[in-house]
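The complex is shown incomplete by one protein chain, all other protein chains being positioned as in the whole.
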Amino acid sequence: MSEPFEPKIVAFVCTYCTYAGADLAGTSRLKYAPNVRIVRLPCTGRISPMFILKALQKGADTVLVSGCHPGDCHFTAGNYHARRRWTVFRALLAFTGIPEERIRFSWVSAAEGAKFAEMINDITDETRKLGPFTQYQELQKVIETQSSY
Amino acid sequence: MTRILLRNKLDECIAAWQKAGFSVLAPVRRHEMSSFGEVQKVADMALDLVLTERTIKDKFFPQTEPLIKYKISKQQIDSETMTPPDQKRVFFGVRPCDASGLAIDDPLFGWDYKDDYWFRRRDNSVIVTIACAKADDFCMCTSVKLSPESTKGADVMLRPLLEGSGWQIEVCTERGKALLEIVSSLLLEGNGHTFPLPQVAEKFDVEKVMEWLASKENFESQFWKDISLRCVGCGSCTFLCPTCHCFDIQDEGDTYQGIRRKNWDSCSFANFTMHTSGHNPRNTQSTRWRQRIMHKFNYYRGKFGVNSCSGCGRCTRQCPVDMGITETLQAISNLPR
Partner (left out) sequence: MGIQEQYRSEAAALLSSGEVKLIIGFGAGSTADRRRPLFARTPDEAQKFVLDAACIANLSTYLVTEGLLSDGKKVAVFLKPDGIRSVNILISEAQLKPEQVVILGYAIDNAEVTPLEGRKISDFSISEQIRSLTPPPHILQEAERIEEMSATERFEFWKEHFAKCIKCYACRQVCPMCYCRRCIVDVNQPQWISTSSHTLGNFEWNLVRAFHLAGRCAACGACDRACPVNIPLRLVNYRMGKEVSDAFDYCAGENSNQKPVLASFKQDDPETFIL
C-alpha cells in the first residue's frame, strides 16, 4: 500500500520575529502540521535566493520565507532589502515556470503564534493538494540515471 | 567495385540499421541549434550545413557524466559504478574534421589507462563521413594537413554525387564494411561523378608554427600578451572543439550520498590551474592562451605524434570576440625569423 503524499515544507525564518512567533505557537500548545522544517537565520535580509533554490533541489515541495513586519526589523532594514529581493526573485521564478504557489513569503511577528500555526497548516494543506513538486525533482532524477549520451 | 548509396534509399537503410539494433544519428537542426541527433528518416536530417554547430564529441565524451554513485553509512561506503550505455550507433553525415577529432583523441583516452567511458562508446559506433561540398571562411582543415575528404576517423566515406542524388561509397574499415553489409541490397554498383571538393585555402604554415613553438625562448615572448588581449576567458572554443578533452571530477551530493561526475573543463577558465593554496601558475589570460596553443601544437604532438586540431574552425566561428586558433597561428607563421 503506497503511503499518502506528505509534503515537505522548508521555512526560512528570521530569529527575532517569525522564529519567536513559532516558539509562541509551541508554548501556547497550538497544533500545526509537522511537515515544516524550520531553518533559523538572524534576519530575512540574510536569506539568499540560493537557499530557496537549494531547498527545492533537495526535495522541498514548498518553501516559506518569513520575517518581521516592515518597520519592525530587529536590524532596522533587513526586511526591506529582503522584500525587494523577493519581488525580483519571484518574478524570475514565475517567468521560468516555477509555479508561484511553491514559494511563499510572509510577515509574522513574535506575537503572532496563531498566525504562524494557521499559516503552516494552510500551506501544508494546499501543498498536499498541489502534490509533490515533481518538475524540479524530475530534473534531479535525470541526474542520477546513467547518462544517455 | 565502387558502390553508390542513393538518397531515396536512405530511409530504408535507416530502417534496416535500426532493425539490426543501431540507433541512427545525423546532423539536425533542433531548438535553434545544429547538432547530431537521432533521426528516423532522411527528412529529419540537415545535410546542407557546412558543419554542425556542436560536434559529435559530446556523444562520446558527454559534457557531464556520472561515474560512481555512492552511499555513506556508519559502517561503510557503498558504491556503484555507472557504466555508459551499450547502444550501437551509426553517425551518418559526419564531417571529415569531426571524424578526425575522434581519431585524434583516441590515443589520449587509451594512454595511461583505457578509458572505458570513451572506448565503450567508440567501439559501439560506426562513423559514416560525408565529404564536404562546401566550406566557409572559417574552415582551415588544409592548414593542419587534413582535407575536405580526409578519411581519418571514418569507417565509411561517402562522396556527394554531382546531381545530388546520393553518394559514392568508400569503405574505410572492417566496421564500416560490416555496416554496409546490412544494407548491401539497397546499394547500387557504379561510380558516378562526385561533387568537386571546396577549395580550402591554407591559412597558415603549420610547420613554421610548430618550429616556432618548439623553440624555448619564444615561450616568454611578448607575442603571447599581444595576441590574447581580447580573449575574455570563456570556454566556448574548448567546448566546441572536436579534440579538446579536459575534464573536472566533481562529487555532487550531500553528507550521505552522491554521484561522482566527470564534467567538461576548459584551460581558458581562470580557475583551471588554481591550487588549493591560492597560487595560480596561469593567472593571466595570456598564459592560458599560450597553454592552449602549445598544448595543441607542441605538447600533444610530442606525446602522441599528432596535432590536437582538426581544422574545423569552430573556435573562431563561435568566439564572442572573433579570436580562435587561426589568427594566432597565422600571426606566428608570419613572424619575422
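In this document, chain identifiers A and B correspond to the written order of the chains, with residue numbering beginning at 1 in each.
Rule of thumb we're sticking to: contacts are C-beta pairs under 8 Å (C-beta built on N, C-alpha and C of every residue); 3 or more make two chains touch, one makes a residue touch a chain.
Owing to the predicted nature of the structure, the values given are computational and were not obtained by experimental measurement.
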{"item": "Chain not shown: contacting residue from B:61, B:91, B:167 or B:264", "value": "B:264"}
{"item": "Selected residue (touches chain absent from view) among B:44, B:106, B:170 or B:248", "value": "B:248"}
{"item": "Subunit A residues touching the omitted chain (full complex)", "value": "49-50, 53-54, 57, 70-71, 77, 80-81, 83-100, 104-107, 119, 135-136, 139-140, 142-143"}
{"item": "Residues belonging to subunit B that touch the chain removed from view", "value": "31-33, 53-54, 63-64, 137-138, 229-230, 232-236, 238-240, 248, 250, 252, 261, 263-264, 266, 269, 271, 316, 318, 320-324, 326-327"}
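Here, only the chains that are shown with their structure count from here on.
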{"item": "Centroid spacing, where centroids are CA-atom means, of subunit A and subunit B in whole angstrom", "value": "45"}
{"item": "Of subunit A, residues touching subunit B in the complex", "value": "58, 143-149"}
{"item": "Subunit A contact footprint on subunit B (complex, rising order)", "value": "58-59, 62, 64-66, 69, 82-85, 121, 252, 254, 259"}
